[in-house]
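Note that one protein chain of the assembly has been removed; the remaining protein chains are unaltered in position.
Just so it is clear, A and B label the chains in written order, and each chain counts residues from 1 on its own.
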Amino acid sequence: MAATTATETGARPVRAGRRPRLPAWLGTTPFLAYVAIFLLLPTGIVVVDAFRSPSGALNLSGLKAPFVSPDRSLFTGSIQLCLISSVLGAVLGAILAYAIASGAPDGAVRRLYIAVSGVLAQFGGVTLAFAFVVLIGPVGLLMHASWFYTFPWGIAVIYTYFQVPLMVLVFLPAIDGLKAQWREASDSLGASSWQYWRYVGGPLLAPAFLGAALLLFANALSAFATIVAWENQIAYIVPQQIYLAINSEVGLSNVNQADVLALGMIILVAIIMTGYALLQRRAARWLR
Amino acid sequence: MAAVTSVGEAPLAASARRPHGMQAGRRRRLNAFRYVVFTFFTLFFLLPLLAMLRFSFEGSSLGTWSASAWSQIVSYQGPPPLLSAVEISLELGVLTSVVTLALLVPTMIWIRLRVQWISRAFEFLCLLPLTIPAIVLVVGLAPVYNKIRHVELSALMLFWAYVILALPYAYRALAAGLNAIDVKTLSEAARSLGARWFTVIFRVIAPNMWQAILNALLLSAALALGEFTIAYTLLYNNLQVELYSIDRNTPNASVIFSTSLTALIFTFLLLLIVSYAGRRRRRGMR
Partner (left out) sequence: MEGLSRRYGDVVALDGLDLTVQAGELVTLLGPSGCGKTTTLRLLAGLEDADAGQIIVGGSDVTRLPASKRDMGMVFQAYSLFPHMTARQNVAFGLRLRRIGSAERDKKAVEMLELVGLAEQADRYPHQLSGGQQQRVALARALAIEPQVLLLDEPLSALDAKVRAQLRDQIRRIQLDVGITTLFVTHDQEEALAISDRVGVMQGGRIEQLAPPTDVYSRPATAFVAEFVGLTNRLAGTVSGSTVTVRGRDLPLVDISTPPGPAIALIRPEAVTLASDSSTESGPLTGTVIASTFLGATSRVTVDLGDTTIMAQLSTADAVLLPAGSRVSLTIRPDPVLVSADAAPAAEAE
């Protein structure tokens, strides 16, 4: 069955013989169905429920929740924590990424650090909090730093621990994308290292850097596991409150509140990710 | 304009041991920088891990040494026994990665070959889980899982949600692999030789991106091993949840450190091996 025109029948697998022409996109059905049930449906549930009062009627009051206490302090706390850890993570991660990228492309150091980043970016949660407890906590090995326990500083450092690897993973391709010819052209035109970074390297990397930083921010926003294992009952950030709202034993179970908070987070994150996508498109065009 | 000339001066000694030009100087400065950066970050990343290591050998009273934490990985009774939580998480890892790949690989290849116009939307869908925090997702998943619980109680059912979480990472790994090969030409060559779509996808394209597939597999498995939020909120028991509850119930139980370290090192070694395996193949093909 040789290839004929581009409009040949689509669904796979195809057997020889006459078949009714099915549109090719049907091949993506299993994926679409899966995503519909386990991603779109839950998101839809959250969004819809956020606009409903406990009795089921339409209620928009939930929308102002992020701006009114007590939930407001949750959002502020979340944002504070995220800002600190994403800025720290982005800057440190960028430095590390540059160090990795400027070495041998096939070298052991590079492979090691990429594997480390892959692991640490995922294992941010419970494991990490434990590790820091033993390192710095009451029976800690390193020091007994009480400042570490004030929100948000200590937890911000812990967040940075998994933000940096994520930054490396996301930003490294961008640094790799800087072509040697640009540096050489800039050199031969008379630019110093500083001038190169200021006029060429910096501007080229800026979209990718900002995009990665945004990603880190969104990542920090969602981080729940770490802080649960670190602090217990008191909710400092939104995700914790959501959990409590769903599962609290104190009878505060309030799915609606959970939905509202969740909606607030979705909106925040959606704004961030749109920014990320726009920045990525720019960066991709230059650095591909 | 000026001439480039050579004047009759004696050339420098031909056997200069170290090139002393400007490029070499720049290289030296760069290497110094790298040295500092790597030292700093190695310490930064290692310290907590070393603390964990130290504590995993901690005995029942502070300051004593004991290897019991390591044997306890197997023997901790719970309830529930630690080993069963490990087992569940490992199975979840396998299940998640296999299903994620089964879902993504054929679909991505298919899209690239036949339905390119969908790829923007597809990419959006795959990256969406990055934007929707797990804690939010679980709010909406709760009703879905209530239904699932009627059918099957096992924590293994978590994999349905885990696949979604793994989508962005697996997508990026697979997309990188697809970009590196000329999918269109390979598939056209195969089809002109008489292969059907099934063969093209599974016998021609997929084998050529085996390293990306392996990467995606590992990233998905690592995600499942490290996942806490959804399991915890939905009141299932996986490895991380178990470790957490051990910590809550028995503060500083050293077994949590030994287990965590094992999981970390295990995943790390796997990732490292995969990255080496890829290179060797490329060298062999030259």
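To be clear about the criterion, a contact is a pair of C-beta atoms (placed from the backbone, for glycine too) under 8 Å apart; a residue touches a chain by one contact, two chains touch by 3 or more.
Quick caveat, the model's predicted, so the values are computed rather than measured.
A.B. asks: List the neighbours, among the chains on screen, of the chain that has been left out.
C.D. replies: Over the full assembly, the chain not pictured touches A, B.
A.B. asks: Pick out the residues on chain A that sit against the missing chain.
C.D. replies: So the residues of chain A touching the unseen chain are 179, 181-182, 184-192, 195, 199-200, 203-204, 285-286.
A.B. asks: In terms of residues, what is the contact footprint of the unshown chain on chain B?
C.D. replies: 1-7, 9, 11-16, 19-24, 26
The criterion applied here is as follows: only the chains that are shown with their structure count from here on.
A.B. asks: Please compute the C-alpha centroid of chain A, do the same for chain B, then give the distance between them in whole Å.
C.D. replies: Spacing between the chain centres: roughly 15 Å.
A.B. asks: Taking the touch rule as given, give the residues of chain A at its contact with chain B in the complex, in rising order.
C.D. replies: 1-3, 10, 12-15, 24-25, 27-28, 30-31, 34-35, 37-39, 41-46, 92, 95-96, 99, 102-103, 106, 109, 111-116, 118-120, 122-128, 130-132, 134-135, 139-142, 161, 164, 193, 215, 218-219, 221-222, 224-225, 228-229, 232, 238-239, 242-243, 246-247, 255, 258-259, 262, 265-266, 269-270, 272-273
A.B. asks: Would you tell me which residues of chain B are touching chain A in their complex?
C.D. replies: Touch residues, chain B against chain A: 26, 30, 33-34, 37-38, 41, 44-45, 47-49, 51-52, 54-55, 62, 103-104, 106-107, 110-111, 114-115, 118, 122, 125, 127-144, 160-161, 163-164, 167, 188, 191-192, 194, 196-198, 201, 218-219, 222-223, 225-229, 232-233, 235, 240, 243-244, 247-248, 252, 256-257, 260, 263-264, 267-268, 271-272, 275-276, 279.
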